[in-house]
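Take this structure, written in C-alpha cells, and hold onto it; I'll ask about it next.
The complex is shown incomplete by one protein chain, all other protein chains being positioned as in the whole.
Entry: subunit A
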Amino acid sequence: MVPPTATSTAVPGPGEAATAAPPGSPPSRARRPSRWLAWGFLAPVTLYLATFYAYPLYRNVELSLREYTVRSFVQGGAPFAGLDNYRTVLTDQAFGSTLTHTLIFTAASLAFQFGIGMALALFFHQHFPLSRTLRALILVPWLLPLIVSASTWTWLLNSDSGLVNAALGVLGVDPVNWLTSPGWSITSVIIANIWIGIPFNLVILHSGLQSIPAEVYEASALDGATGWQRFWSITFPLLRPVSAITLLLGLIYTLKVFDIIWIMTKGGPTNSSATLATWSYRLGFGNLLPEFGPGAAVGNLLIVLALIAGLGYIRIERRQQLR
C-alpha cells in the first residue's frame, strides 16, 4: 500500500510546503523556563504517542512472549513462554516461502514502480500543453482507497470474465488463472501494487527533476550531448539523493503492504502469495481459533525489517540536510 507518510522531501502535495523552513528557526526570545512551558503544547501529542503507539507496540511484544489462548487473552494470566512463539514461527514450513514472497514482492514492486515512475517523471518534466493537469490526474491511483483498487484489479484479473484475459485472448494467448493458480497469484498482486505505487514515485522524482538547475542542461547542450547522454551523465547522478529517498520510502511502504494482498488473494491459494504482513494477520485474525502469540511474533519480525529500512532512510536524509 502507499500509506500515509510525512517526509521532509517533497511528498505529493503538502510535503512541498514542508521544505519551506526547517524547524528551530533563529532564537527570538527564549528564556529557559518559557522553553519548558512549550511542553504544555506538546503534552497532548506526547500522551497520545505513549498511549496509542508505544503501548500497542509493548502489548505486541508481550503477546509474542506469552502463550495466549482466547480465554487468557480476555482474562489475562497467560503463562510466559519466552521465545517459544518465535521458535514456532521460524520452524514453520511456511516461514521460508513467506519470507521469500515478501522479498520478491518488495523487490519487484520497487523496481517497476521506480523505473516506470522515473520514465513518466522525465516525460512530464518536459513542458507541453496540459502537462500539469495530466500529472495531477495520474495521482488518482495513489489517492483511491486500497479496497477500491484491489477490488477493481480482482475483477480485471478474473479468470473467466476479466478484461486482461479477454485482451490476451485477442492476442491468441490462453487465459491465465491470475488469482487462483499458485504460480500466478504473487505476480498478480505485484502488478496491482506497482500500479498503485507509480504515482508516488512519479511525484517525488518529478520534484527532484525540477530542482536541477536549467543551466546545467544548457551547458551540456552547448557541448553537444544527446538526450541519452544527458540523462546518464547529468540527470541520473544529480537525482541520486532523491532516488535514494524514494526507494527507501518505497521499501518501508512495500514491506507494510497488507490490504492489497489480503483483499485480492488472502495470501493464497495455499500461501502462494502470503507475505509476513498477511501471515501475521492470518495467525491473529484470519482463523476461527486465533494464534495471537505467533501472529505477534511474525509482526515483530516484520517491524525489525521495517525499522532497518527506516533507519537507513533517516541516515540518508540527515546526510542530505547537512550538505
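To be clear about the criterion, a residue touches a chain if its C-beta (ideal position, glycine included) is under 8 Å from a C-beta of that chain, and two chains touch if they have at least 3 such contacts; residues count from 1.
Here is the rule we use: contacts and distances are computed from a predicted model.
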| item | value |
| --- | --- |
| UniProt protein name of the chain not shown, from "His-Xaa-Ser system radical SAM maturase HxsB", "YeeE/YedE family protein", "Carbohydrate ABC transporter permease" or "1-acyl-sn-glycerol-3-phosphate acyltransferase" | "Carbohydrate ABC transporter permease" |
| Contacting the left-out chain in the complete assembly, out of A:V89, A:V176 or A:I263 | A:I263 |
| Option from A:L110, A:L205 or A:L255 whose C-beta touches the chain left out | A:L255 |
| Residues in subunit A touching the chain absent from view | 3-6, 8, 13-14, 16-30, 34-42, 44-46, 48-49, 52-53, 55-60, 63, 73-74, 120, 123-124, 126-131, 134, 136-141, 143-149, 151-156, 160-161, 163, 166, 169-170, 195, 198-199, 252, 255-256, 258-259, 263, 277, 280-281, 284-285, 292, 295-296, 299-300, 302-303, 306-307, 309-310, 314 |
